[in-house]
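Here the complex is missing one protein chain, while the rest keep their positions.
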Amino acid sequence: MTKTANKMEKNRRDGSFYINPYLGGVLLGLVLFGTYYITGRGLGASGAVKSTVVTSVNVVAPEHAMKSGYYSKFLSDDSSPMNNWLVFEVLGVLAGAFLSGTIYGRLKFKVEHSPKITSRHRLIAALAGGMLFGIGSQLARGCTSGAALSGMAVLSASGIVTMLAIFGSAYLFGWIFKKLWI
Amino acid sequence: MNKRYIVLTFIALAVGAGMLFMPETSRNKEINPQQLLNAIDDPSRFLSTDLITDRLVKKDPALLLIDVRPETQFKAFAIPGALNVPLDSLLTPSSMAMLSNKDVDKVFYSNADATADQAWIIAKRAGFETIFVMQGGLNKWFNDIVKAEEPAATEPVEQLARYQFRIGARQHFFGSPEVKAEVVAPPKKAVQIIKKPVEASSGGGC
Partner (left out) sequence: MTGPLIPMEMIPEAWNNVIAVLLGMAFGFTLEASGFSSSRKIMGTFFGYDFVVLRVFFTAGITAMSGIIYFDYMGWMDASMLYINPYYVTSAIVGGIVMGGGFALGGFCPGTSFCGVAIGKIDAILFTAGLFIGIFIFSEFYPVLSTMYNSENLGDLKIYEMLGMRKTVFAFLLVLAAVGMFYGAGFIEKKVKKVEY
């Protein structure tokens, strides 16, 4: 009895323990459902980054922001774009993930990469990947959380089509960039 | 481990199958009759031909011009840039999807006002918003823009400005070679289009 208890203690702290994916899925589904039930909207992630970009550009170069076709959509006279549901949600995401990392012992500064490439390669690829994802997320008006996941919950055509495009393309490009991963 | 997953599979399938037994409730969001009557009386649901023309020339992306006449009439002549949704196909799923975008102004027109008005009432009753009727219909548009008549010299300046605006629009649509118009600033009656769309809050789920 104590031996399994000890094993569980050790497992829970060294950073290698992850909860059962189906359990995680159900919990995430409940969170998503709760979000729709309470707010009438789904979860999101890229929207908060967009708000930050819009606010930054507005602070640094307000006339450029007002003239631009894109930034001006999100600027209003009464409140900052940062006063936005998604921004607060993302702050929560950071906090929640930090909490989980603390409990399961995963807080560590490191670069995670396949043994076939160097750290530097990985970081460059991550930066490039982020840039592509940023562009794509604006085109598709959402990312995997906002469009695909929330879209599936409400059976939105836009969300599901975007999701299929993301996964299909990721499979294709994943095999092209295989060396980055395996 | 395996037994647990088999149980979960059954639960998932049961939940899924349960949904199959739900009756088909088509809950249309119909607005109540009093609201509909008030909306019909509201004159702002009519947009003038000049305003529509101005927005067409400026290629306003928030304008969707819908021709509700039968297809044969549409093919014979229609306002450039208009979409054809005959009155009897107004409530098909694809056209309803088009009508549901609140950020775009949907403007109905027909030859006069009768059919466009019918389309407007049907759409309003079904709960769609930002819908309008182009006042006077195609007849007025044709008279105003295509057959614009030069006002007499005794008419007020506004008339002249409006006439030149219409000539310019005609040239824009049909490239009429005879009249070389310098388009004066649009008549003061026209509403300036502020390109600040409605959704300034979060603009879409991400």
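Labels for the chains are A and B, by order of writing; each one numbers its residues from 1.
Please note the rule applied: a residue touches a chain if its C-beta (ideal position, glycine included) is under 8 Å from a C-beta of that chain, and two chains touch if they have at least 3 such contacts.
From a predicted model like this one, the values you see are computed outputs, not experimental measurements.
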Sites on chain B contacted by the missing partner chain, in the whole complex: 9, 12-13, 15-20, 22, 24-25, 27, 29, 61, 93-94, 97-101, 104, 204-206
In chain A, positions touching the absent partner: 18-19, 21-22, 24-43, 45-46, 49-50, 52-54, 57, 68-71, 83, 85-86, 88-101, 103-104, 106-114, 122-123, 125-149, 151-178, 180-182
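Assume only the chains that are shown with their structure count from here on.
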Geometric centre distance via CA averages, chain B-chain A, whole Å: 37
